[in-house]
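Notes follow the structure.
One chain of protein is taken out of this complex; the other chains stay put.
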Amino acid sequence: MNIAVLLSMVPDLVEELEIAPSGVALDTQWLRYLLSESDDHALEQALLLKERYGGKVTALALDRGEAEEALYTALARGADEAVKLTGIPEEGWGKRAAAAVVGAVLKESAPDLILTGVQAIDDMDGHMAGALAGILGLPFVGVTRSVDAPGAGKVLVQKEYPGGMAAEIEVDLPAVIGVLSAPQPPRYVPVARIREARKTRTISEREAPSVAAPEGLVIRRLFKPEPAERAEMLDGTPEEMARQIVTILENRGLVR
Amino acid sequence: MSTSGQDVWVYVEHLKGEVLGHTYELLGKGREVAGALGGRLVAVLAGSAVQPLASTLGVADSVLCIEDAGLAEFTPEGHGAVLRALAEKDPPRLMLFGATSAGMDLAALTSATMGIPLVVNCKEIGIEDDRVVVTSQMCGGKLLGEVETGGNMVALTVLPGAFPSQKGLSDRAPTVQNLPSPVPLEGVRTRVTRLLEPEAGDVDITRAPVLIAVGRGIQRQDNLPLAEELAGLLGGAVCASRPVIDQGWLPLTRQVGKSGMVVKPKFYLALGISGASEHVEGMKDSELTIAVNSDPRAPIFDVADYGVAADMFDVLPILTEELRARKPSAP
Partner (left out) sequence: MSPSGILLLWIVSLVALGLFAFRVRYLLGLLRLGRGENRLGGVGRRLAAVAWEVLGQRRLLREPAGVLHFGIFWGFVVYASAFIFSLFKGLLPFLPYPMPEEIGPVALALEVFGVVVLAGIGGAAFRRYLLRPPRLEQSRDAGVILLLIGSLMVTSLLSSGFHVVATGHASFLWNPVGTGLASLMVGGGLAPSAASSLQLTMWWLHMVLVLGFLAYLPYSKHLHLLASSFSVFLTDLSPRGRLRTADADGGGPDPLNARNFTWRELLNPFACAECGRCDRVCPAQTSGAALSPQKMVHHIKEHLLEAGPYLLRGTPRNGHYPELVGGVVSADELWACTTCYACMERCPVMNEHIPLIVRMRRYLVTRGEVDARLQDALTATSRYGNSFGQSPKTRARWTQGLEVPVKDVRREQAQYLWFVGDYASFDPAAREATRAAARVLHRAGVSFGILYDGEQTSGNDIRRVGEEGLFEMLAEKNIATMQKCRFDEIITTDPHAYNTLKNEYPEFGGTWPVVHYTELFDRLIDAERLRPARRLGLRATYHDPCYLGRYNGIYEAPRRVLRALGADLVEMPRNRLNAYCCGAGGGRIWMEEAAGVKERPAERRVREAAVLNGVGTLVVTCPKEITMFRDAVKTTGHEEGLMIKDLAELVEEATTPEVSGHA
């Protein structure tokens, strides 16, 4: 089975986000990127499938932020190939435009299974996995917690629902799966292994094909939320705040 | 401009014969937006033997009820195909989905297959001179984007808890339009083989009158007894957000949120929980919510009734001490 995993880089929230002077984008000068959490899980899921059933895992990433680091890490973790899509504008694209570009690439390579995170923290105009499936006309299930491939030509996924429920769904291949989490957390890969991958492995580069940008949205402004839009904030020392909580509970009859 | 092009559609989510609460939030807001646009509010109800559910959707001007054995269980592909066929025949202006497991799948797929714009995780929807303007929440609530949507048709996913559900409830009997599936569903390439129930056993947090919820801020498993002691004093139970469950510190049955439980306790104390939408989805209907988080900008303060911007470990021991002297009243 040929598995393609799409890795997206998203803003690292450890750093304070700054809005660019234009007011409609993040200030990339101060931005650090890191691999989107659910993409990390998608990669783990792909590697688990490969370990269990064999096959080939190709990691793809749009050339943004620390994509190269993410791709070498993917190779160190067990991916067979890594592809970097270059020619990305500095401010990046929205999810729909990115999906159009990646879709064009994946249409050519036609993997059996495309895995990517079901969501990313910088999603605004869509979610990558579903968008890719729509563009490629492939079957799609998102929000999965496990993907298994017990039979030929299909995968068996578990999709999570509210209330701890889940559905087991059989999906014909080729397909796109939007991964929420892998059955086990993404494995740790020691730094020595990543350094070795940097020395011995290569990342192939590919110019991103040009596709018509989807229209329909205008970002008016990006802004940070005012603290506490709803809650009444309690003030004072920890002691005072704790006592206020007790008073609230008393008033509600939750304590005497 | 034809009135049909100004309609607002709400995709009705249901599971095991019940409409999910979040759908009423969409209907409530949809009612308001449809009024502003001068269009109708249409609830799209797809499934098998779902007609009885239509009676709860009275806020809508009409309910499109599509019944087919092939729609019995949700698949993005099957439900998406139906939605697309309906929308192509009678295009709405706005399609509203929950930012939920089913809603986000369906919205992303529908947007791509129909080539219409999509804005996800909306927490505000407004109409300005016939333009739909929405606010999307990003980066775990640290960033908001105000977006103007052009085009004839737009899909939105809406954050659970963004709008009150009361406005979506009505005693009125809606006009129900029963339709067969507009597309054949035999060729669908995704098939639900079974539903998996949550693991049984442990504490049923959906029945606890008081919940002490812990998030990433709890830091270590050894800190859990601090929360348990408080829960004990208040006659409640400890629950958690996803990161804590993922660490294996508490069983899955204690998870509140998108893939966990939906809880409505009398009192919900959120400790060190930032308030990601996945979590808020499961606790937003609590009667009283107090949140303690060191980050004053944490989105949990948008759903909480009272907020304490402080380190939970500074407040928690004092609170426990204060309560130890008292006795909780019977729930």
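List of remarks:
As written, the chain order gives the labels A and B, with residue 1 at the start of each chain.
The rule we apply is simple: a contact is a pair of C-beta atoms (placed from the backbone, for glycine too) under 8 Å apart; a residue touches a chain by one contact, two chains touch by 3 or more.
This one's a predicted model, so the numbers in the text were calculated from it and none came from an experiment.
In the complete complex, the hidden chain is touched by one of A:A110, A:V191 or A:A213, namely A:V191. The chain that is not drawn here is touched, among residues B:D129, B:D171, B:E186 or B:D222, by B:D222. Think of the hidden chain as still there; on chain B it touches residues 220-222, 246-248, 311, 317. Where chain A meets the omitted chain, the residues involved are 14-16, 34, 185, 187-195.
Keep in mind that, in the parts below, only the chains that are shown with their structure count from here on.
One simple way to say how far apart two chains are is to compare their mean CA positions; for chain A and chain B this gives 20 Å.
Partner chain B is touched in their complex by these residues of chain A: 11, 13, 17, 26, 96, 99, 118-119, 121-127, 129-135, 137, 139-143, 145, 156, 158-172, 175, 178, 180-181, 185, 214-225, 227-234, 238-239, 241-246, 248-249, 252-256. Chain B meets chain A in the complex at residues 15-16, 20, 73-77, 100-102, 104-105, 107-113, 115-121, 133, 136, 138-151, 154, 188-199, 210, 234, 246, 252-253, 255, 258-262, 266-267, 281-282, 288, 290-291, 296-297, 299, 301-310, 314-315, 318-319, 321-323, 326-329.
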